[in-house]
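All protein chains of the complex are present and in place, except for one that has been dropped.
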């Protein structure tokens, strides 16, 4: 699938501020950027950095007081690998590549250390592998209300588990927490999400199964193959689309994504039926 | 300085269990392992993995029910670089290497996102650089009671800040949280700590200043040049000395560290007077 | 002082709902209601209940779907007792009337059990009595930012202590928590507050000193003798101006209070200089 996507961010800079952006889609075998532009108004230099471990693309802007607009536009082709879920096994900790172990540890918004009893009681008897993570997603979809405004920036999985309401980032944090508690490495993904309403950045998660990372979205708000990945990390703390060191006021942002090729492929798109290896 | 150090860990394995150990000292320009042995009784294969990003040495053991003892012994030479604190500057976020940015983000036990107002109010006017992080350590030493048993495994900086009591890991988490809130990258260090009473693994932290990581210990329980580093990470979640996937019962552990060369160098050792670059 | 005050609340009732209001000023030796009216539109019966322990006036309305407006208007005369703070002693727990003991216990939003070390360290050496509670209020005023929108309905003193920002109810919760931690009974007061900007219900607190309850307001947003008390309780959980059992949508509320006698008495009004016994 090919998508045209982008975002436009406007800020009033009050004091000298360093801005770290993570809005540019990642590159990888399953996700190719065909063309793109990033325009900062007024014009200025910006520095791009690809994180070694994650391939996230960061952009640093050093800003003086005044208004600034950042507009990113790109065309991206994704080639997600769809596999039959029954062919996607779970890997015992005894056999996991040791470099994925950090994704078993609890993080700022994913207190997997506190959710272990529940996770094992609820999901412990489900068949290991893609089916178990799918069960985690189904549980979240069935037990947590998607409700704008029900959470805030400090909300973590411990809160969402108790309060049973949240938005996409909360759904992802809870899914990650359950996976880690169950011994399945899991990480957070910020993304452009086709068909997300209202349009905004999206948040989903990946679990390490078989020999790669597989994409999951407990919100069911986007088809899995309509997701264009921006950043990956332990949780939302690692993947903010914009982080400020200074003082700014934000104007409303715009985010968009549309398929380039018309709708002929959409019949295959799905929220749950197949497993999608996004990396 | 040269140290003889080690630990002995004994577990009763109840069900098949995978054990990840992180007890072997790191290698680096300022820390050299002269010789070492790791003996598992009963004998078995174990796999060692050096994490690419951190250089932490992990050891994975796949265990069947029964009793197991792991004994590590080593001799380590450390060559910490002592610098005059006034020569150790703080680096603006505008100029930080982008690869240290993740150490500005909040993590499981370091909710730096919630401590910003306090940190800026308390430390905002102190001269940037080593002096500011030293002020953070002095504040913790003066305002938090070191008290065994006052915290537990889920205790985070938010808790310690309110309750004003903790142990070495809590002191480190609070120091890291203040640094991150102030825009100074900071990370957790598990260690062997000479003179720590009672003997146990120690926890300190590092702040990124100038062009390297500098060691800090708000507990003042060990001389900074008596610290032999084992693991680094975002916080204690990344650097547990032992993590189990399975079911075990622990016997009391033994940890030790003694200088090899007698006490002639100890007159220079210090808890605060100079800055120590450990990497 | 005499005040004209009132409020107007409008709700769209979605499903059959029971509404408990606590908007009518309390009666007591220092606070007399000269006249008042409560009009519900459309007209209906409502039941008033004076709580035995607190004298709070509750009003229960059983509502069917549709729009409802409640308008309360009253004229109230207050006769606060102003005393020289040095004459207001603290009472040891050994001598406290046992019926005030529950106001030493932690409550939903006042985790005094967790703030003891800090409170004793910070306020332990200040002279007992009114001066100590005044020091608590000064500390809050100096260390916590009054900022609309910085807290939410689940925010407690533990949060406010860490985040150092809040609104009137958070200031009161923190003051109550410190007092209880110090062995001084303290309770929450909802009120009409003259000069509060923007107009809304106000929240302050009382500490038990000498042989009565004394009023304190760490926000300094209203003169203490411009406060007309509505409800008292352990914390905000006990004194909501409106509690719904059902489903409603709220329109913006209006709250007002103005002095009846002109401004000739205002010269004496104060936020801090004297102690005010409100009961």
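A, B and C label the chains in the order they appear, each numbered from 1.
Basically, a residue touches a chain if its C-beta (ideal position, glycine included) is under 8 Å from a C-beta of that chain, and two chains touch if they have at least 3 such contacts.
Only a predicted model underlies this, so the values are computations on that prediction, with no experimental measurement involved.
Among A:23, A:115 or A:186, the one in contact with the hidden chain is A:115. Among A:27, A:71, A:164 or A:253, only A:164 touches the chain left out of the display. For chain A, the list of residues touching the undisplayed chain reads 111, 114-115, 117-118, 121, 143, 145, 158-159, 161-165. Those residues of chain C that touch the chain absent from the view are 18, 20, 47, 49, 51-53, 58, 60, 62, 92-94, 98-99, 101-102, 105-108, 110-111, 113-114, 153-154, 183, 233-234, 237-238, 245.
By our rule, only the chains that are shown with their structure count from here on.
Of all chains, the one whose Cα centroid sits at the greatest distance from that of chain B is C. If each chain is reduced to the centroid of its CA atoms, chain B and chain C end up 46 Å from each other.
Note: centroid distance chain A to chain C, computed from Cα atoms, is 44 Å.
Residue positions of chain A touching 2 or more other chains: there are none.
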